[in-house]
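One protein chain is absent from this view; the other protein chains keep their places.
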Amino acid sequence: MNIVVPVKLVPDLVEELTIDASGAALDTMWLRLIINELDDHAIEQAILLKERYGGQVTVLAPDSEGVDDMLFTASARGADQLVKLVGNFEGGVNNHALGRALAAYVKDLKPDLILTGVQAHNDLDGSIGALLAEYLQMPYVGYVSGVNLETDKAVVRKEYPGGLIAELEVALPAVLGIQAAEQPPRYVAISKVRQAMKTATIEEHEVAELDLLGGAVVSRMFQPEAAEKATMLSGDPDAVAEQLIGIFKELGVL
Amino acid sequence: MNQDIFVVVEHLRGALAEISYVMMAAGRDLARTTGGKVYAVLLGQNVQNLADTLAADAVLYLESPSLADFTSDGYCKALSGLIGQHQPRAVLMGHTSVGTDVAGALSVRLGLPLVTSVRHFEGDKFVSQICGGKIMAEGELPAPTALITLVPGGYKPESGQSAQAPLVTPVAVGALEDLRVSVRQYIEPEAGDVDISKEPLLIAVGRGIQNQDNVVLADDLAKALGGVVCASRPVVDQNWLPTTRLVGKSGKAVKPKLYLALGISGAPEHAEAITGSNCIIAVNTDAAAPIFNIAKYGTTTDLFDLVPVLTEKVLQAKGG
Partner (left out) sequence: MKTTEMQENVFSREKIYASLFELENGERIRTCLQCGSCSGICPFGYLMEFPPSLIIAALRADMYEEVINTESVWMCVSCYACTQICPSQIPVTAALMTHTKEELLLAGKVPTELQSALENSQRYGNPMGESPRKRADWAASIENPKVNIMGMIRRPVDVLWFVGDYPSYHPRVQLATKALAKVLNALGVDFGILGPEENSDGDTQRLAGERGLFEMLAEKNGKVFRKYKFNRIITTDPHAFNALKNEYPKLGIDYPVQHYTQFLAERLDDIKPLLTHEVKARVAYHDPCYLGRANGVYEPPRTLLQAIPGLELVEMSHNHTNSLCCGGGGGGMWLDGFQWEKAHTRLSEWRVGEAVKAGAEILAVACPYEPPRFEDAAKTVKEASHLAVYEIAELLAKSMGL
């Protein structure tokens, strides 16, 4: 069972995000990067499947600040192979470009299953899993929160709104967009990560020049109006209740 | 060039999803700029009337037993043929478990540009909402056919509704053989307690509710509004509500459309679990309560005076 997990680092929302001088991109000065939470779940799900069925797990990521630490942590969790995509990512990389770069490399790994987070919060041109699947001409199912394997197929649980789940059969090899691993990503002691830094190796794979075909051009980025403190409603209980009714109607809950 | 807008209708188990109305409203808005017609694209089996309440100029109905259940493979095959033929200006899909299963594949298969998380259009520009809602990204609608996934929030569902059922035109669907994805079964959510993390309307009670008997005030309001009661830690610790209703660091994180916090101070452990809410309204007699820093609206009116009056008015508004 050969499982491949493409992951990426995304802006950490704990820090305040600001727009750069061009007005069309995020300012990278104070930007802190963190693994896309759903990609973290994808790694966990891959390790769970490895523990259940045997096989090997390869984690790949495009080069960016902090990617080595992230890959070593994946190794400490149980990943067998670590790959970093290096190249000129200066112009920004959208998911179409990343998908094409990954497809060229992943094809040769001959994976049975590709798991990746169903989306990342900074996606603007679709999620990497859906695009990669089509570049590899594999089937894709997203919003997956449970995976079991049978001969030549995966049986997955796909989440719909309201708690409804569909159990689907997907022919392998396939790409799954993970919404949640069957258990939350396990904790890895720092000492284990430090050990992985000494024993594990990260392979580098050079990526050819990327073009951004497939996405849209962003002409402007901005922050939505932020209300500093709550708008306070005053008056007697009756008056306040009336104002609330008005707000409920605006929200569409009434 | 064709300036029509396609709206891919989302439906599940015989029910139209609300996002379909929002998309229709968005499609109508966009059509005002592009000047084309708005088509509801309905795929399925025996669902020809499902789009009757949509404000579309017409419904393109693709019927096939292979489309009886939604699958990424089935919808993608059917839609790529249709889009390839018709070449509309834009195709709107939901940014959902349905729409996102299909949008990426269509983009690659047809070589068409894809923009996701779009909240609304401004003339011929898309405005997308990313980074947890903290950043908006705007750009020109790409040519020749823009594939779009839409998130709710930019349009009212009512703007996509119509009392007049649009004309349904059946469209022949080519062979949908060798689908690689199929449905084995559906699993309904467990009857029993609700999953508050998936609820759109939450009435939350905190220490300020003071005792178990008073929780009924929140219950009544929740029933009137069609929401669910949840709580911060002290309430659950006292067993006034079960742990399944706990919102907070040790409980669930929630992202409802409306979070009405009654008597909750908004300590960090609770606040971090509700920041994903679309709108937080806080009721707390302490004007300095930290919850007012993250709430959109607030009031220091005593909840015991306010809630019964509010419940009454909600029932009146609902015609009850």
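We just call them A and B in the order they show up, numbering each chain from 1.
Quick note on the criterion: a residue touches a chain if its C-beta (ideal position, glycine included) is under 8 Å from a C-beta of that chain, and two chains touch if they have at least 3 such contacts.
These numbers were taken from a predicted model, which means no experiment stands behind them.
The omitted chain makes contact with just one of the residues A:Val193, A:Leu210 or A:Leu254: A:Val193. The chain not shown here is touched by just one of B:Pro144, B:Gly226, B:Pro242 or B:Pro268, and that residue is B:Pro268. Touch with the hidden chain on the side of chain B covers residues 207, 233-234, 237-238, 249-251, 267-268, 272, 290. Although one chain is not displayed, chain A still touches it through residues 12, 14-16, 30, 34, 51, 78, 184, 186-194.
One rule holds in what follows: only the chains that are shown with their structure count from here on.
Rounded to whole angstrom, the centroid-to-centroid distance between chain A and chain B, based on C-alpha atoms, equals 21 Å. Interface residues of chain B facing chain A in the complex, by the touch rule stated above, are 12-13, 17, 69, 71-73, 96-98, 100-101, 103-105, 107-109, 111, 113-117, 125-126, 128-142, 146, 149, 156-157, 180-190, 195, 198, 200-201, 225-227, 257-258, 278-282, 292-293, 295-302, 305-306, 309-310, 312-314, 317-318. Residues of chain A that touch chain B in their complex: 11, 13, 17, 19, 26, 96, 99, 118-119, 121-127, 129-131, 133-135, 139-143, 155, 157-171, 174, 177, 214-224, 227, 229-234, 236-238, 240-242, 244-245, 247-249, 251-254.
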